[in-house]
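Only a single protein chain was left out; the remaining protein chains are all shown in position.
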Amino acid sequence: MKKIISLILLFIICLGIVFCLQDIPFGAAKTKVGHYYIDNGREETGATNIVTSVVLNYRGFDTLGEVTILFLAAIGLGAVLATLKKKGKRQIEPASLILKTGCRFLFPLILLFGAYIFIHGHLTPGGGFQGGAIIASAFLLVYLGCRERKINEVANKITESIAGLVFIVMGLIGLTVGGHYFLSNFMPKGEINTLFSSGIIPIIYIAIGFKVGSELTGIIDNLMEKS
Amino acid sequence: MSLELLLIIAFSGAFLTYLSGKISSQLRDGVAVLISLGLVAIVSFLYNVQTETVFYQGFFGISLILRMNSLAWFFAIAIVSFTALCIIYSLSYMKDCERSNYYYFMMLLINASMLTIVLAGDLVTFFVAWEIMSWSTFLLISYNRNGALQAGIKYIVLSLIGSMCMLVGILSIYTSFGTVNIADVANHLTPSSVGYKLFLLIIFSITFGIKNAIMPLHTWLPDAYAESPSPFSAVLSGMLTRMGVFGFLLIMYVIVGMKTTLHLGRGFLSFNTILCWLGAITIVIPTFIAMLQNDAKKLLAWHGIGQGGYMIVGIAFGTSLGAAGGIFHTLNHATYIVLLFLSVGAIEYSTNGLRDLNSLGGLFKKMPIAFFGGLLGISGLIGVPLTNGFVSKWLIYKTLILGNAPFLAFAALLGTWGTVLSVYKFLHNLFLGQLPEEHKEIKKAPLTMQIPIVILSFTIILFGILPGLPLKVINSIIVAAGFQALDINIWGVTSETGTLNMLNIFAAIAVFGAIFWGIFKVARKSTPVDQYDNYAAGAAVPKNKYHYTVEYYAPFYRMGKPFLKDIFDMFYNRIAEAIGSICDSVRKIYTGYVGSYVMYIVLFIASLIFVQLTWSIF
Amino acid sequence: MVNPILLIVVPLGLAFALPIVNLISKKIIKYIPVLAFLFNLILSLLLIPKVLEQTIIVKIGGFHPPFGINLFVGPVGILFSTLIALAGFLVSIYALSYIKEGPKEKYHILYLLLLTGATGVVLTGDMFNLFVFFEILCISSYALVAYLGNKAGIESSIKYLIQGSVGSSLLLLGIGLLYGQLGTLNMADIANQINSISSPSIFVPMIFIITGLGIEAAIFPLNAWLPDAHSSAPSSISAILSGIAIEVGLYAVIRVIFTIFNASSFLMFFVFLGVLTLLIGEMSAFSQKNIKRMLAYSSIGQIGLIMFAISLNTQLGISAGFFQMISHTLGKGLLFLSVGFLIYKTGSMKISSFEGIGKKMPITSLLFTIGAFSIVGLPPFAGFASKFMIIKAALTTGQLLFTVLIGVILLGTVIEGAYFFKVIQSIYFKGTTDIIKRDEAPLIALISMSIFVLLIIFIGVYPDFIARILNSAASEFINRIDYIRSVLG
Amino acid sequence: MEFLSNYIYYIGAFGLIFIGLFIILVKHNLIKVIIGIGILDTGVNLFLIAVGYISKGTAPIFSKAGLDANNMVDPVPQALVLTSIVIGVAILALALSLAIRLYKHYGTLDLRKIKEQRW
Partner (left out) sequence: MIIIISLLVIIMLTAAVSAIFFKDLLNAVIAACMVSLIASVLFYLLQAPDVAMAEASIGAALVAAIFIIAISKTKRHEE
């Protein structure tokens, strides 16, 4: 009964969306804001990856919010799990040697890959979020492979905080120096398509990479260890 | 003396009393008495002052006004003096009670808010003060715990309904005319439509009807009176309830205006006739219900409702005599009902909280002052000549008879008969007859409780013999309202169709009284017997088993019980229960299951989209 | 350098810094929210005169809207940010003594972020940015509701989360549909391109957006999370959720309706929805045994009242709605805060367990009573002034329908009065009559609550104090063209 | 074929949205409901990206010279989705941690049995 009602209701919503989609033809010419970004993005921000320039510069404030949300989730998760009573020590079954060695071998490589991704965020696809996630997956690998190893929580927290603060401080420097706008790209744009270009974007993306990585690691750590 | 200062003293006095109570209770008592007496003094100095001041403009830019005129003064002096008496009375009555600081604070706050109501020159001030009065009253009604809680809720709910009606009325005036100044509103209202005036009258009548406990809206009153501390019951019945009368005067004769009010509708279906009849019903039924009560305070409470009916009949009838009678009756009623409540309070005090008419009796010798207070009080209530009640009732009767309203007059008379019967029960079961064994040794009522009783008793006689004193002020009130002036002298009222002269009556009664007293003295054959000297069929009755105040009107009780139920109260209770169960079922929509909550969300979207796609109404 | 962006950035930065501060010293962390919101409060107050003169458009990153994100700091924004900072400041003072258990540093971080999110929502001028800040607001609420880690908290939190995330997905879907047609995310730019909502291609996204935001705003069929969440959270958080979060949600809804979609034909529906919300809330609260649940339902009722007032679509009505929001924030905040310590000392949320607490904690009980009076709308407290204004606004329209609805609303008020007075009775007039040893709430909490009371009385007695900002706030909503023009230049 | 090439992404996106909503509506198991939320999120993201696409467009990255700026897909939805994905994972992580706590309290994840907070 409930299923039928839900299907009917969803069908009505579907109908509404179909009417709505008539005005959004698939694959049609792009819109004015997006056009502006593609046309002026390189000059204004110095990044070749327009998505990055949008994410970090035109809509950098959103990204600040987004980083905050991840931070929030990590903290919230910690708060939710913090009051949980632990049932003694978790039984750790040591992994096999092959697995361990493999993990140890892979771990720095994955870290390097993640770092590459977020350092080159303004040039190639990828950036702080993707890189951060990859770094987190490296730590996940450590958890799965070398189970007795633990993450230094304090270091994790400090990384997290400092990375967040770097973002904010960069924004605030923009407020004081560069044209008095928060998050304005006050640093020299450099030569397009080189590593040291596009002003504050790489710095912020690196900060985001660290932040996302440490936060996702923190989330996994909390879920694995605290519950 | 400016009116702002008066109110500042009144309100800050309340707070001061509370704070001083934190230091010591003696200091608090002193401050409370000083403040209340000070207010009496200030208000009495304001006699015959006509003034109007804007005291505040910060409330949405509305000029809040205080004004003094004869109507305001008449009520103000009554409020402050009765409150002062009750405060003095409370000094010993409330001595060992918990939260006495709170009690005094509330008493003085209510006093101040009532004062503000009568002094208000605009409707917003009036409303604000009215609300402060309502909630502070609620807080004090609930003071006695237990049964009082239910009474308090009943009171505040009805009060809230009333004040919400009034708020709508006031704001509709404000939005229509852009002013809330009572005088301006009256001017603006003159040319507006009859329907609007009727709307205002009805909506305000609900508010004031609830406060004045007109018959279908009276249900809060008996419980509230009975459950409050006695001095507060006195204030409640004497003045606070009569704010309703003040309100009726204000809306009928000041705001809407006499000429309009008396010509709304035709014949029986006119506003004031209906109000008169409601008043008449309010006189008759509660008076007879009162007869069935076994709780002394409840009995008085039902009389309070009944007497309110007299006032409404007098005021609503709309002649000079009637209005004067109604207003005068308000004052008189306050005098004797306060007196009666204080007397009952004295008994309560002495017998440790007993007020059950079945188990008391014979307290005459133990508490003579309370007895005389009670006696004079019920005489006033009945309207025995030489008491003030006589004068006002005479005015009302005369109005009804002259105004060709025999049925109303009959109702009023019926009310008086009922009153006689039931207050006799009151007096008898408390003071006369046999003293129950356990009350042989009772606490003596202290002086501070007796002084107010004595003062009030004296006032009853004073206004009974010299009705001209208050009638002079009342005359100026009714003249201000547009009525013809009465011909007043110090002894009474003169008119073409009959003259009331208390001097003659006083003289006649004095002479006859002297004669009868002489006859009794000379030809006395009875012998005084002991209070316990009772016989039944020739055999001595065991004192502790027989008590003849029990079920005093038993036959009548059996006869009247089925008919004299408070059907309105039952009706309202039924409604309240129904609302409660509806409320209970409404909250069942929050089932606790998330799926259904998400379903609500989807349903909301789907139905809106469906509506728009089908009818495109947005 | 008074830049409104600092209202968001400073608390955010402090929140980021808190984990480090916690490592250095565990004692000072609880003062950081106090400082942050004191800063915000001062900044907002400094900004008020400027904003009333002229709206401030903050271009983030220096890009001209619609290409960059902008903050729109108008009278409404500054009114709300002041309110948020004020409530945040007072509640954080209260929390100094209230939050004693659990992971405290996390509480303070989440608290800072909750109010930062709220500030962001009211200041932003960009649709997607609104979504992001809305998510910050919501996620920190989810976490804070579960903060105590008890059965009720976790359960309420997960239910809230499910409904909230469905809502935010719908919101994002709506934004996407809108973007697909109009190609912009800037609110003013969207508003510039929308004239009528009657075509389904505009109406459907509007419904999605309103629903998404309406879940947080506790509009009637979408508010099932509210009683659970508000009653299970720590009381300081309940105060913020009731006083700030739902108001901010409602702000977002009406901003969308008024400014973006210009949906005045939709407002008629909102009038009824508001009255319905009010009735449902008050009726559900009527026979509650759990005090916090009762207060939560009462919040639903108040939201209905605000919706009604704002949906009148007149200058007076909208400013009355804002006034009601302010008085609700103060009144309900005070109620939750005082109830917090009543619960703390009695160890139970049952109303029956409060019998006689008036003797044990006279000041806290008094504060509760004043809050209740204000919420019911008794003079001389703030609730009366706002209710006065709402009724006046409804009667000024001169339509019979609104007059009738006012009657229904006042019936709701009577019900509200009935249950609040019952609680007051059980606090003062039930239970033991013996003298009990005083066991009052800590001084610092009492001070914070007393400031609430002072504000309630001050605003109740002198409503003209905020009349000007309310008026300009209402004009901001009425004059949609001005909004568009001031952003797009 | 025409129809498919025009609508296939929309069908996919809204298919996911409706399946997600349907799971949330009818399933009783909390983990399933959270999976539903995830699917719903993915659907919305897919839709957003589909909105920004233009036929035969290229990614908005000037990785090599000679790319036609007029033929690039809209970068804005991509930026939005990047944000949205992170928000999604944040919500899922929080939800799952709550689920773990809830399981410790109730011993079940059946939402029909988790009804202590109601009315």
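Chains: A, B, C and D, in written order; residue numbering restarts at 1 for each.
The criterion applied here is as follows: contacts are C-beta pairs under 8 Å (C-beta built on N, C-alpha and C of every residue); 3 or more make two chains touch, one makes a residue touch a chain.
In this text, all values refer to a predicted model and were calculated from it rather than measured experimentally.
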Displayed partners of the chain not shown (whole complex): A, D
Sole contact to the chain not displayed, among A:31, A:49 or A:214: A:49
Footprint left on chain D by the chain that the document does not show: 1, 4-5, 8-9, 11-12, 15-16, 19-20, 22-23, 27-29, 31-32, 34-36, 38-39, 42, 45-46, 49-50, 52-53, 57-61, 72-73, 77-78, 81-82, 85-86, 88-89, 92-93, 96-97, 99-100, 103, 108-110
Missing-chain contacts mapped onto chain A: 49, 51-52, 117, 125-127, 129-130, 133-134, 136-137, 140, 216, 219-220, 223-224, 227
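As a working rule, only the chains that are shown with their structure count from here on.
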Centroid spacing, where centroids are CA-atom means, of chain A and chain C in whole angstrom: 30
Cα-centroid distance, chain C relative to chain D, in whole angstrom: 29
Chain A: positions in contact with at least two other chains: 2, 6, 10, 13, 16-17, 19, 24, 30-31, 33-34, 37, 59, 62, 65-66, 69, 72-73, 76-77, 80, 84
Chain C residues counted as touching two or more neighbouring chains: 128, 132, 135, 139, 142-143, 146, 149, 154, 157-159, 162, 166, 179-180, 185, 200, 203-204, 207, 227, 284
Partner chain A, residues of chain D touching it in the complex: 6-7, 9-10, 14, 18, 21-22, 25-26, 50-55, 57, 59-63, 69, 72-80, 82-83, 85-87, 89-91, 93-94, 96-98, 100-101, 104
Touching residues on chain B, where the partner in the complex is chain A: 595, 599, 602-603, 605-606, 609-610, 612-613
Chain A contact footprint on chain C (complex, rising order): 1, 3, 5, 9, 12-13, 15-20, 23, 58-63, 66-69, 102-103, 106-107, 109-110, 113, 116, 120, 126, 128-129, 132-133, 135-136, 139-140, 142-144, 146-149, 154, 157, 177, 179-186, 199-201, 203-205, 207
